[in-house]
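A single protein chain has been omitted from the complex, and every remaining protein chain is retained in its original position.
Chain IDs A and B follow the sequence of writing; residue 1 opens each chain.
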Amino acid sequence: MADARVPRKKSLDPAVNQMLAKAKKENIQTIWDRYETMLPQCGFGDTGLCCRHCLQGPCRIDPFGEGPREGICGASADVMVARGLDRAIAAGTAAHSGHAKHLAHTLLKMATGKTKDYRIKDEAKLKSVSTRMGIPVDGRSIADIAKDLAMAALADFHEKETPVMWAATVVPQKRVDVLLKHGLVPKGIDHEISEIMHRTLYGVDADAVNLLLAGLRCGVADLAGCYMGTDLADILFGTPTPVKSEANLGTLKKDWVNIALHGHNPVLSDILVSVAAQKQDMAKAKGAAGFNLVGICCTGNEIMMRHGIPSCTHSVSQETAILTGAVDLMVVDYQCIMPSVATVAQCMGTQVLTTMDLCKITGTDHMEFSEEEAGKKAEEILAMAALNYAKRKGKPVEIPDVKTPVVAGFSVEAIVAALSKLNAVDPLKPLVDNLKAGNIRGVCLYAGCNNVKVPQDENFVIMAKKMLKENVLILATGCGAGALMRHGLMDPANVDALCGDGIKAVLTAIGEANGLGGPLPPVLHMGSCVDNSRAVALAVAVANYLGVDTDALPVVASAAEAVSEKAVSIGTYAVAAGLPTHVGVMLPVMGSPLVVEVLTKTVRDVTGGYFIVDLDPESAADKLLAAIDERRKGLGL
Amino acid sequence: MDQIKEIFVRKDLCMGCHSCELACAVAHSASKNIYEAMGEHPMPKSRVYVETVSASVPVPILCRHCEDAPCMHACIAGAIHRTADQAVVTDADKCIGCWTCVMVCPYGVIGRHLEARKAYRCDRCQDRDQPACVSACPTKALVYQTVTDFSKDLRRKAAEELSRGEGR
Partner (left out) sequence: MAANQTYVIIGASAAGLSAACAIVKTEPEAKVTVLSEETDSPYFRPMIPFIISGEKSPADVAMTGQGPYQAKGIDLRLNTRVVSLDTHSNQVKTKSGDTVLFDRLLIASGSSPYIPRDIEGTGIKGVYALRTLAQARDAAQRSSSARHAILLGGGLLNLKAAFALLEKKVAVTLVVYSPEILSQLMEPDDAVMIRQALEHAGLKIMTGRSAKTIVQGPNGVKAVILDNGVDIPCDMVFIGKGVRPCVDFLKSSDMEIDQGVVVDPYTRTSRENIFAAGDVAVTFDPVTGNRVVTGLWTNAAEMGLCAGKNMAGDPTAYAGTFGVMNATQVAGLPFVSMGQVHPGSGDYEVHRNVSGNAYRKLVFSKEGKHLVGLVMVGDITHAGLYRYIMREQRDIRRVKEKIIGQTLTSAHLMYG
């Protein structure tokens, strides 16, 4: 059955394919090999029809009706599938909000003087976010405000008098009303996660629709976690502005100390970038040209957005960075780090360093990072990398000569600033005017990961190219951004070739008004996966400008090659925000026709958003375009 | 003449995951795709059955394609014949759903499709290189081999166990 899903090719990226050829030659297993060994995959898991929520299990339901039709406890296929999906949403929410909580603690430590290595880089954003949270700012010290904001952030995790503020204050009032009406306003981020764990326990919620509503509410909590993550990271590390960089394995440099920063949170990576800039001598002392920091996955996005650090690779191809033999140290924090990096690193003689207690990997080294000693730890890490370089020096490496220019850094603030060069008084007006005029047919956000079941980047590239030709403004985050940047979709030089006339004119007008001497890149990089909140913020700004709810906008989203449960929770809040949301791989829900019906149709009556599950990028793009047009029609455009 | 390959069960390896059953049903669907197969009419059916000897001992049971297959001789419609590669197969078009084959199969491996009123059974996946159940088995409890190769493997395994025992 799953045989049919063995991809024709592994990756669209020539650099990745070069490394896979090397891996094959050297008999090193990669994710693609492990995937093939796994085939065909278990149909029960694939369709969501297995349950291990109690010790009477495991249970599975036979979708072909010969075997069990319900679990031992009597759970129907609908209940089993809905419970499984809920737990995925809760896990994704836990990850994003865990990332945000880490930032909140860092902010608090900074504000209370427990660490000297962090500071407020964007005071304006500190004040604007605090104001949004109802924290007084006038006449108060930055530290005091920061402390209150950190406390407010931490307070959003538990149940309290108010709802989750990072959800309730970031969407239009109309959306708040919709969420209130259906009981979808989260009480606390951790509370919602915990409640999902409770209700999906043995013998609790056995109503699929009720389960899915709880999942939606948890999805709204995930939006809060993401939004908070973005806000606090911008406050601590600076709100991104357009920056030039490069992407792909060609950004590794043979004669430099190559440090790959992999994972998610800028709490570690941003410090490393700053310290490395000051400590180039450490690398030179070991005979290297200097430190060459590169990013992998969302850590890469965070430091590219703020510092122009190149992105080495993303997601499914993370092992290929190590396969070059040129990485002297891979430093990881958490999320999306495949345990296999340990094995591949052992084969290549590369050191992998874990830094967070919640993410240790057998076969790698661990150095517990602490915000209190961030600078010192960063120096230790750089020293470790320099030492590794000294050992590597002179040994052969294979760095694919593949890299692509990238312009990144499109926070909402940066976009508004750029638009203000066209209309200083009313910066959103040019955007909305172009939307109305049809130069911008709609907006599509590409988010999520690369899934081994899809030829790497294929869904993203096919869909984005098709939609650019159709004058859709494309935003990208996470490894979706990584996919599009690798293939030149963030290189302004490609606007002519890729974009329809309408969107080309818009990108060119903004670029020229900003003195870039050319257009903005075809796809706007908005950041990491928590930064999907930026896309929501932009949509909310436009909705407020037009005086409509977000579900009226011609805005759609796509996790075209999703992997992580984080993609599931992001997709859920996109639907909660009212967006038609495409998923390009199969969700484990097909075992329940009811759940499929709710996710793809019925939920529309609740939030206005809905899921589109389509594995074919061409037809998926068509469906998103149709959804955009339907909404334009709804707005009378 | 090349020896015919058969599906053999190495029951000690069966984990009872029922993956073979799903793969079999999908392989015998119109779409050959699990997501679509679940919605097909008539519903695709598995021809391999993971039964249990006791609660903790699962074992896949499937058609033995018997020599002098009782089902083939019992069929009152001439719907069961033996293919050139020795598989005993049921022609659904000819089957009238009288269940005589079910009555005579000593292994209980002929299924009754009530919706379609057709008997169905393992056909060793005539359109695949390897039967879907064998491909799907995560522990290789199902193997597709010639009798010679299968018994050779059994002997080799026995020899290994013997030599390990002596080495102790």
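Please note the rule applied: contacts are C-beta pairs under 8 Å (C-beta built on N, C-alpha and C of every residue); 3 or more make two chains touch, one makes a residue touch a chain.
None of the values given here were measured: they were computed from a predicted structure.
Asks: Could you tell me which displayed chains border the chain that was left out of the figure?
Replies: B
Asks: Among B:C20, B:M72 or B:A87, which one is in touch with the chain left out?
Replies: The one listed residue touching the chain not shown is B:M72.
Asks: Determine which one of B:R10, B:H81 or B:R128 touches the chain that has been left out.
Replies: Looking across B:R10, B:H81 or B:R128, the contact with the absent chain belongs to B:H81.
Asks: What is the set of subunit B residues that contact the non-displayed chain in the whole complex?
Replies: Missing-chain contacts on subunit B: residues 11, 49, 51-53, 57, 59, 61, 68, 70, 72-82, 94, 96-110, 112, 117.
By our rule, only the chains that are shown with their structure count from here on.
Asks: Rounded to a whole Å, what is the gap between the Cα centroids of subunit A and subunit B?
Replies: One centre to the other, that is 45 Å.
Asks: Of all residues in subunit A, which touch subunit B in the complex?
Replies: Touching subunit B: residues 1-4, 40, 42-44, 46-47, 60, 62-67, 586, 590-591, 593 of subunit A.
Asks: Subunit A touches which residues of subunit B in the complex?
Replies: Residue positions touching the partner: 17-19, 21-23, 25-27, 32-35, 37-39, 43-46, 111, 132, 135-136, 138.
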